[in-house]
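Since the structure comes first, as structure tokens, the remarks are kept for the end.
Every protein chain of the complex appears in place save one, which is left out.
Showing subunit A:
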Amino acid sequence: MRAIRLCITFAGLLVLWQLIVTATAAPTYILPAPLDVAIAMAERPGLLLQHAWVTFAEILLGLLFGTILGIVSALVIALFRPAKRWLLPVLVISQALPVFALAPLLVLWLGYGMPSKVAMAVLIIYFPVTAAFYDGLRRTEGGWLDLARTMGATRGAMLRHIRIPAALPAFGSGLRVGAAIAPIGAVVGEWVGSSAGLGYLMLHANARMQVDFMFAALALLASFGLALYFTVDFGLRRLTYWQREQSPFDD
């Protein structure tokens, strides 16, 4: 049912797109029709895929490292009082800095290759994941902890059997946001300086007025972003199986 609805929405957007093209009679080099984009995609599939692979890898690695870093930070902040006092301000400052402004620096430090883009994605994901998970760890239902204390629980067991599971739904919201914005980090990184990736390809195509090809790259990026989001969402639902209606798109 859900898949069918998704297909209908997608088809509707394509029709709308075609209608705009027809109504405005826009030339292909301003706004290509869906069919033009499909043709552009079919003409050079190898080139597209070769660059897409780079970007996808950057996004996935960024999401992976950003999530791990976020989980570890949240645990450290939640568990060690001194760490909280010192790390929490750092976390807030890191978010106050516009991450995009750091992109040129990252390219300068880490080079034109993948590491600078992965770092960019990590930076962008880190805050939502850390903040959400930390918040979840902090708000453990007091009654559960009292019960555990009277049962003679060890600190580690309390963390493992109560605090972490209780924080998983909050962690899930953070990770969903992370999955949704991870592509931004990678692509912005590629725009600032790179020699591969969909972002690079888009800049290149744009400069040569190959707007249909640019749209092809964009379509690929959007599809991957969607697939990533729904995969993460699916995984999180399995992880927090006891929860109902947890994603903003549930009805």
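We take it that a residue touches a chain if its C-beta (ideal position, glycine included) is under 8 Å from a C-beta of that chain, and two chains touch if they have at least 3 such contacts; residues count from 1.
Following the convention adopted for this analysis, contacts and distances are computed from a predicted model.
> Name the absent chain by its UniProt protein name; which of "Benzoylsuccinyl-CoA thiolase", "ABC transporter ATP-binding protein", "Precorrin 3B synthase CobZ" or "Gluconate 2-dehydrogenase gamma chain" is it?
UniProt lists the chain that is not shown as "ABC transporter ATP-binding protein".
> Please pick, from A:153, A:180, A:203 or A:219, the residue that touches the omitted chain in the full complex.
Of the candidates A:153, A:180, A:203 or A:219, A:153 is in touch with the missing chain.
> Among A:17, A:144 or A:230, which residue is in contact with the omitted chain in the full complex?
A:144
> Over the whole complex, note the residues of subunit A touching the chain we left out.
141-144, 146-154, 156-158, 161-162, 165, 168, 240-244
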